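Working notes, beginning with the structure itself.
Every protein chain but one is kept in place in this view of the complex.
Letters are used for the chains, namely A, B, C, D and E, taken in the order the chains are written, and counting of residues starts over at 1 for each.
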């Protein structure tokens, strides 16, 4: 593991080590995607993994693809909690391995925050907010762009929702953290395989995880 | 009932059981619509049931149709409280049977919240807010879309209304919950019949409920 | 009066009794308009009644017309308090007779709230707000619609005004309530006559009230 | 004075007395304008009276004209306090004589509130707000109408300004009240002369006030 | 000084004394500009005086011109504090001499408030707000006018900034007050010379101040 300690230091040091930025970033990406994949695999009821890749494409440095869910119409709260954990798992992996978080999780956080916002304010999944659909986060098209609807609830209610959204995110992060720490060896092996192979299909992911037990 | 425990677990597990997602979702829909129908039937003064269906149409997975109310001009508070209970009953049924809530109740919550908002802020039906019409939720057309009117009340008043809207929703949910738990057998039988028949007319609904006593 | 108890139950039960919705709504309308008329007649200084009718026209189920006030330029606070009581009297009559309020009072509440808002925030008629014209409720034309002016007072002041508006409405409602309860016989007789005749001219209204003493 | 008690009751009673609304409103207008004139005459440094009239013109039922101030560039705080008192004096006179206030003071209140707002928020005349120009009440032209500028101060500051504006208005009202009560005979005589003559020039006003001592 | 006591009373009395408004206003203007000039001269590091004039031009009744600063790129906090004191000095002089403040300081207050706002919210010069640039007071061009940017900070932060802006203004006002009271003779002499000469060049200002010691 000293190899990864080195990676951690290198990323913080910039280019002063013998590794280049792009070598370091490849390691971060590998751990980030391995985090997503391992938590997705571990949680019951999550959509199955299709492929994990650390080949940069567009803005994304890597991607963990789950099987399409086009024929699902109900998203139960327990299923959604799992989605939050999977979304945060890349960032949690960075934290565990490199003892730091990076700006690279911006989109994961954005999607997860938006999902938690819907759970709390549109789907009645917070006991503190209750069975209300307050439409927070809903948007209407206007002059060719999406326009947020004016809020119809009080500041107190907005704060209550903020706290509940935070609560869901914290719970999801804790779950991801426990899974990744408990399965650290699988995490390292997945990341290592990704660095070597760049792409792992579903079967390879499952095999590596099972062999790491 | 072990059949339904199985359904509950399957929905949480995704496709890892022998049932497909669509089989599981059919069960959820059946219970959801059975909840609407049973509460509508049980509350005095509610518009009578016309038909209950779990045939998907457009975005909706099912529908419980009540008889049209086109010739009604007064909506008494007691009648409206019943409407809230009927609207929330699908979600309550999901909670009772599957021990979880899903995103599928989004539109029910939206309509019920909007109705409770009108009761509190336009029809003077909250003792705490008093006999005021503060116009919350009213909209004006502007540049081809509905534009929320600027609010003319304070944040404190907005919070008071939020609490009262929440209070109405909680009371309606509790009522639905009591009816469905008291008549669990009727709920199961209605859901079972819906899974088998997909559509139940008014007479069938009434017969099943009466035979379940 | 058992006739009216029946009406009250029927309206809550929908169509399950032998009376149709429209028969029940006619009774509610009759009491609603009788309430307006009786309070208008009872308060000193109110504009005199012209006609009371329960013939539906457009959105309105009935109407109580007071004599035009086109040559009045000063609206003293005492006169305006009476107007608030008259406006709320229809809803108060529903509450007394049917032990419920309905959405039918929406426009009464809207006009009364708007009047109370002007009293408090434009005409200096609240001791707590003081002799200020803060322009709340004023509107400017803009792009073909009325546009609320941006508020120039604080949230604290908005809340103070909300409380004072509420206070005026409560006082007016209490006054209507006392008049209608004290003259319950006149209320019943006016409503009964309206159900029979559909329209009552000023003289008929006065005669019925005087005969009910 | 029993004549005025009658006027007071008549206005509250509407047309049920032998006086018509327009006769009553003439009396109110006479007292309202007499109030403005008497306070303007009594306060040192106020612009001198030009003419007082109770001939209705446009929206206005009467007018008290002060001599033009076109060559004044500095408005000292003491001078402005007097202006506030003069502006509120019509309403105060109504209150003293008829024991009620009316909507007729709307424009007086609007101008006085706007002036007090400038004193507090643009001219640094409140010790609690301090020597700041926060621009509250300033407007910019935009798309052919005056558009309020977005506020650049906090809600706390807005509330502080509201309280100071209220404080200035209260102080001005108290001053008008003391002058009118101390000179009640002059007030009655001015109002009486206005009812008879409809218009009083400066000399007549001064003579009546001096003869009433 | 009895001459100035007379001026003070006259301005408050309007035209009832033997002096005309324009004679009184000339005195006020003279003291106002003398205040600016004396404080500008007294504070180290302030840009040097170019000319002081009480000849009305456009909206302005007088002007104190400092030498241009076109080649300065850094505005140190101490230099800016001096600018605030100079800006407030005209109003402070009015207060000291006439025991009143007038609307004539509106532009001084506006410029000083805007400068203090920048110091606190854009240049990190408040210890309580800290080294942040929160952009308050910044504007963007939009549809041909300056449009305030939407605020990105909380109400609490806005209130903190309001208090700090107030604090800077108070400190600057106190400084001007001390300078003018300590040098009252120079203030009177400068004002007297301005009334006589209407315009004073830099040398004359310096000579009068030095001769007043």
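We take it that contacts are C-beta pairs under 8 Å (C-beta built on N, C-alpha and C of every residue); 3 or more make two chains touch, one makes a residue touch a chain.
Everything quoted here is computed from the prediction, not taken from an experiment.
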| item | value |
| --- | --- |
| Partner chains on view for the chain not depicted | A, E |
| Full-complex contact with the absent chain, from E:24, E:80 or E:97 | E:80 |
| Residue of A:88, A:119, A:132 or A:194 in touch with the missing chain, whole complex considered | A:88 |
| Contact residue for the chain not shown (choose from A:41, A:98 or A:123) | A:98 |
| Absent chain, residues of chain A that touch it | 11-16, 21-22, 25, 28, 56, 61, 88, 91, 98, 100-106, 109-110, 112-113, 117, 136-137, 143, 145, 148, 155, 158-159, 161-162, 165-166, 169-170, 173 |
| Where the missing chain touches chain E, by residue | 44-48, 71-80, 118-119, 122-125, 129-135, 140, 142-143, 149-150, 152-157 |
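Throughout what follows, only the chains that are shown with their structure count from here on.
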Touching chain sets, computed without chain C: A, B | D, E
| item | value |
| --- | --- |
| Copy pair chain C, chain D: interface residue numbering same or different (half cut) | different |
| Equivalent-chain rotation between chain D and chain B, CA atoms, steps of 5 degrees | 120 |
| Approximate Å spacing (C-alpha centroids) for the pair chain D, chain E | 33 |
| Chain A-chain E separation of Cα centroids, rounded to whole Å | 57 |
| Contacts with 2+ other chains: residues of chain A | none |
